[in-house]
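One protein chain is absent from this view; the other protein chains keep their places.
Entry: chain A
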Amino acid sequence: MQTWSELSETQPTIARVLQNSVRRGRLAHAYLFEGGRGTGRRAAALLLARAFLCEKTVDAEPCLVCRECRRAESGNHPDVHRIQPDGQTIKVDQIRALKKEFSMRGMESAKKVYIIEETETMSAAAANSLLKFLEEPEGEALAVLITASAGQILPTILSRAQVMSFSPLPPDRVTKALVERGFREKEARTAASLTSDLEEAERMFDEEWISQGREKVVQLMNDLISRPQDAYITVHETIMPFFTDRQQIQTALDLMMIWYRDVLRMQVGQSDAVVYIDQEDTLTKQAFQLSQQKLGKNLQAVMDAKRRAGANVPPQLLVEQLLLRLQEGS
């Protein structure tokens, strides 16, 4: 995705707003690009940087061939600064280095762009150190903060940036595209509900990882209702050894969340929208056994677990606590 017209195929509103702002030279000093993986936030940030720096724009479209455009892409533009998490978080030193860079005049022109990826991982100290500088940039600076959820950003930062919400691609489209590429529908649906990035979805299938993980989660969800006392054994024997790192635990929790959503869908009669299409019998059974209130509680429990998983809680404890909460009152 390199032009506004390409962006407008997936994110029409954002493409129009940004293109108009560039065209009229009325860009805000800071943008927050919020959206799920695969919604094109990074590509849009690069596109905006190019449109801002390129000297030969035609109707706000960057030319893509001039030095500015080429260097912005290769990461060699001296006035484009990208910050990515150093390890788990963005450290305060990274923001300090950025600030130091910004105390100087531009290398080539007066324009400067900084792109901060995964802004939600910024440590509190780093976020606070960014504040003043976000508010009163010297000279012509453009900031693009990229994040998965605006809710996790400090409100003080949020209020200083213009929020652009990237809408997720409709899962139907991703599913269809995946099926066209020769994947089985039951797995395509699962992948499509986990990510809207086609390439990432394909990668999930490459290692057969996702289909195995899916089976394991299905087994656990089954056991929870039909053989509650065995659920812990299932966790120890199949879930924990398989979903090892933090990222994988998150995926497991996502899969569980999708399961409960499916049960809810069965209850309200949207059986054609379910993701676990091969498990229709079990889903129907559980739809009779669980009240909507209980389902809501379960979804809440999974969400809480997801949040904790992002905050250094040992995975074992996390999953066990989740199981206890899921079995409460049943």
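Heads up, the rule we're going with is that a contact is a pair of C-beta atoms (placed from the backbone, for glycine too) under 8 Å apart; a residue touches a chain by one contact, two chains touch by 3 or more; residues count from 1.
Please note the rule applied: contacts and distances are computed from a predicted model.
The chain not displayed here is annotated in its UniProt record as "Beta sliding clamp", chosen from "Beta sliding clamp", "ABC-type spermidine/putrescine transport system permease subunit I", "Pyruvate dehydrogenase E1 component subunit alpha" or "NADH-quinone oxidoreductase subunit I".
The chain omitted from view is touched by exactly one of A:H29, A:R42 or A:R70, namely A:R70. Note that of A:V58, A:M104 or A:A311, the residue touching the chain absent from this view is A:M104. The chain not shown here is touched by just one of A:H81, A:K176, A:R203 or A:R246, and that residue is A:H81. Annotation for chain A: contacts to the undisplayed chain at residues 67, 70-71, 74-78, 81, 96, 99-110, 138-139.
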